[in-house]
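Only a part of the assembly is drawn; its chains keep their places, and the rest are absent.
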């Protein structure tokens, strides 16, 4: 897989941006691909009446989690209560929205490239008070549609893609064929690279330096198919970057050029079992970001319903 | 509405607990009412292809929010980036899981009554390290089923129930009849008391002292109908309590006796418009708690899909 030159990347960026045009006031980007008709049709994916999480539990400290979140107890139910007849267990949560292990969604304000956010919004729209444009609140009604899981390690016949390896267009198309599923307009595409399984088996490593992800050119496949959202068990971006002078090229293309929300560090192990049992790789997918006004994203627990 | 004596409440507690028996090892409680068949049938509620949030944005400080959450920026996209070709907006979240304004779900470990949690679990199961039993992780695959909204102020012909007022069995049955919907087994029941609208119109008040909710006896209606989850735009409990010697009687009955997760401080205003437009009050409901191991609940953004 050849690396991309800066000029090649620029051309790719412009091409993808040009295909994502819902007018200058648009703030929803690729979510526009989820039409009511497509959403209603997606409900037809529910047949077994089974649900499964696509998130991993809040992680502790590790090589890929230098600033872990924490959950601290505020009240214990076995202690004296000031209230009659009842005592409560309660806790307090704190966490970074992004990072390299906890499952989360990136808002469209998350990425700035060449001095602009998605659709020409200026980076000054994000201040110490949060994002006045393109925050995660733009998805406050949830993201619901047909989900499709493409399992790249299965297609390749490996346990997982090694850090540094790329998912290519050929991988995506090959997995589609092998799994007998076709990614279509408005779909929520989930691409498994095996990151979580590798982490479970070998323990965490410094993923900021080496990570499997999608090749930037694979984003052309997503644009062509009019994918609404991309989720991955890594953060979709290979490390180190294959593009000269651009770190996180998939983030740049997806979020800044295409207006596509990314779901990072998902967990597909539970879903795999269910898809295997059901003999199909599509489902109703529901993503419910917290309502964090001005937020750059949200922790999420995407739910697949089969 | 007469107040309940302690003895009356005890009898009610025992009656409801007796109707909720899935064996001594059960940790899912009323979620057991959501069978695969019922869940699959609920998908049939999706016709319009529309989604809507049942949560309110993270709230700032107020009379009902003495310990507000906060979202602090970690990086601004307009500032110097150490990475080539890209800069990020990122933030950090901290918040109490419970409280009196942010939309959240209560785990079954949240309430202790008469020295036990749900199903006889000892309160010592919750330590400074979190809940080893009955944490919100027991719902990690999400809660999905048919949702039904009963709008009590609409039934009563008022804007909202005043703080201190109760939703009774007669209100629930009356609203059902008026809205031409029937709450059934495995349903996620959402009861609107108008709390959010009152807050929006009049501003926040000290809800710990005065709040509209359900009368404890109304829980018999929920048990009989085999409701899986109860959500409310208040916290379902009237203040002050109508039961001598028991604060939060609905929390005690729902969580500790019936094993029913509660959704507190939801927001139904957006859903109301959509239900009105659709001419029906049932929908597919999806609740996706964050994966907080040991947690006493989670902030949530429940999504209704019509």
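Order as written gives the chain letters A and B; numbering starts at 1 within each chain.
Basically, contacts are C-beta pairs under 8 Å (C-beta built on N, C-alpha and C of every residue); 3 or more make two chains touch, one makes a residue touch a chain.
On a predicted model such as this, the values are computed, not experimentally measured, just so you know.
The total count of identical chains across the complete complex in this file is 4, with 2 shown in place.
We adopt the following convention: only the chains that are shown with their structure count from here on.
Chain geometry summary: the mean Cα position of chain A and that of chain B are 27 Å apart. Put simply, chain A touches chain B in their complex at residues 35-41, 43-44, 46-53, 55-58, 71, 73-74, 76-78, 81, 83-98, 103, 107, 109-114, 117, 122-124, 126-131, 137, 140-142, 144, 241, 243, 245-249, 251-252, 270, 284, 286-297, 299-303, 305.
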